[in-house]
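Here the complex is missing a single protein chain, while all its other protein chains stay put.
== chain A ==
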Amino acid sequence: MDSNQLRFVEDTLDLLNDLDEGLLQLEANPHATAPLEQVFRTMHTIKGAANMFGFDNIGNLAHQLESLFDLVRSNKLQVTDSLISITLQAFDNVRNLLQAKEFERIVKDSLLQEHIDTSISYYKEAIASSNIDETVSTIDKDELVTYFISVTPSIDITKDGNHPLVFIMLDLEGLGTSRTKVFAQGETIKQWHLFIATTTSLAELQSYFLFVEGECNVEYQRIATGNLIEDHEFQQCIEKFNDGQFQWEKLLEEATQAQERLKVIQTEELVEKGGPTTPVRKAQSDAIIKVDKRKIDDLLNWISELLVLQAQLSTISNDSNNATLRQVAENLEMITGRLRDTSLEIGLVPIETLVTKFKRFVRDLSKSLNKKVNFLSEGSDTEMDKDVIEMMSEPMIHLIRNAIDHGISSPEVRKAEGKSEFGTVKLKAFNSSAYVNIIISDDGKGIDKEAVLRKAIKEGVVSEDITLSEEEVFNLIFHPGLSTADKVSDISGRGVGMDVVRQKINELRGSITIKSEKGKGTAFHIKLPLSRSIIEGLLVKVADTRYVVPLNVIERIDRISYESLYAGERVNTSVLVNDELLPVLSLRKQFHNDVVDVPKTADVISISIDGKRKGIAVDKIEGKMQTVLKPLGDVYQQQDFIAGSTILGNGSLALVLDPSRLLKLEHNKN
């Protein structure tokens, strides 16, 4: 594929995400115009680009589906489940093909032809059966009425969640001139106040809430005819009403006055423009440019070099008595610090794309399992490294899949337990210092501690007489081959998964913790470093080499006498550390000279890998540090137990260890 075709693939994959989002909105709200337009527009863009770059079959498919949605636009076809489904399936196939990134395979795909045929036949049926029932009420275009609609959700809803109500409100806003006020507690929406001047009839407004009747309480008030929102004074009254300064009666009084004022203006202006003023949707204000990732990497490289130089300058200036030099060095330190932060941010993207993917996933999965699931997301504007997002996608899908499959019971069971029929899966993302936190929680059954323990004992993972803390029991579910699902379904419960989830997170030098309460639900808290190139760890010394041990895997540190590491040839090679026999790998013994210049004591760093505790012995721990990780490159591919290197303040290098690979190395030797 040439570079233009590759660009097309990248762009289209992005567009497909938008399309998914639009289709899901449309499904939740079949009469809405905004998502319909978005879907139509996106398909049109894909069609144009596909034809231009020689992906004729994708272009053809997009064209056929576009025709279908054109029928919807002209009211000749209803949005139905089957329409949404065939569209989603068709574009799923396109997505899979594009991800393969092989031109030949894409243009010769036979499955795509099936999708094209399906949509053509759907189109023919639609044309045949459309005796064009124009039952859509003819509206008196001149009749503008200002309404007040207050919506109180009776279930938890967040602004960026997938609940149809959020989209319904957005669509209502699009029906005329409107003012919306959202009353929220944290991220949870308590109430909407919507003032809208529209030609849409009250009955039609009400129809928007048809499918969400059980989940919210809607009150409609007709204020007056005319577009009162155009009146500035009345706008202020609305704000006062929303703030609780005005009573409803007072607002109505103001409304009559506003109506009078508008009449005067209208007669003066002799009404030049007809029809309602269409509200301008909140525009995406920030311009976005696409940049080659390599350029960003280069930039980051130069900046880390600058950081090293700056650190050297600071050392020199601190040793000198030159006040001006110190001043300059301090300022430089500040500026380079900012430069580093900004440049790190460049490589970050919002996790929004991930959230869209999850919404879609929750929809499909809950449908196939006959469960009712409300997916809430919070903080989808939280930013993460693009590579990290891609790497985390599968593990997070797995957690959500588990939550829906194992955690949330069927609506009947939930009802019997006195819970709402709708289960909730919530994704919450937020930043804290140099980490991104992601919490995936559900309000399902929770983890059955006894069942996990029973299973673990049965499988021989732990011995029978062991006493474990709650945390330790929960951590058992990460053990390979331990799955508590009694019935193995094809969706989850194959026992592969949770260990992979933790492994992926460990690879990214992150951590995962579990909180769970029986009957109330489970929460997984994932903590990931903001950038893959920033590492926090312990700087240690072994012989004349410095290593960095990533902080995320470290459990405890003990100092022991050096001799106790070397008991000579024996059966028991474990070392007694903190009254526990620990298998210890000595870096000195493994990689360096263990005869000359041996220290008196050794520091043993206990780490937990795959639920097993092991130790790494070093000469001395020198301190904690946060630093930029530099890969070793292709030449040292075989030495994969070294994750990379990092430059210390004095310009020398330290090797960053990959503890799990290091300990596997030891394992293979034995």
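We take it that a residue touches a chain if its C-beta (ideal position, glycine included) is under 8 Å from a C-beta of that chain, and two chains touch if they have at least 3 such contacts; residues count from 1.
Convention: contacts and distances are computed from a predicted model.
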{"item": "Choices \"Carotenoid cleavage dioxygenase\", \"Chemotaxis protein CheW\", \"Putative tricarboxylic transport membrane protein\" or \"Leucine/isoleucine/valine transporter permease subunit\" - which one is the UniProt name of the chain not shown", "value": "\"Chemotaxis protein CheW\""}
{"item": "Sole contact to the chain not displayed, among A:I238, A:L262, A:M384 or A:L655", "value": "A:L655"}
{"item": "Omitted-chain contact residue, chosen from A:Y123, A:F361, A:Y562 or A:F591", "value": "A:F591"}
{"item": "Positions on chain A contacted by the hidden chain, ascending", "value": "301-302, 304-309, 545-546, 590-592, 630-639, 641-642, 644-645, 647, 651-655, 665"}
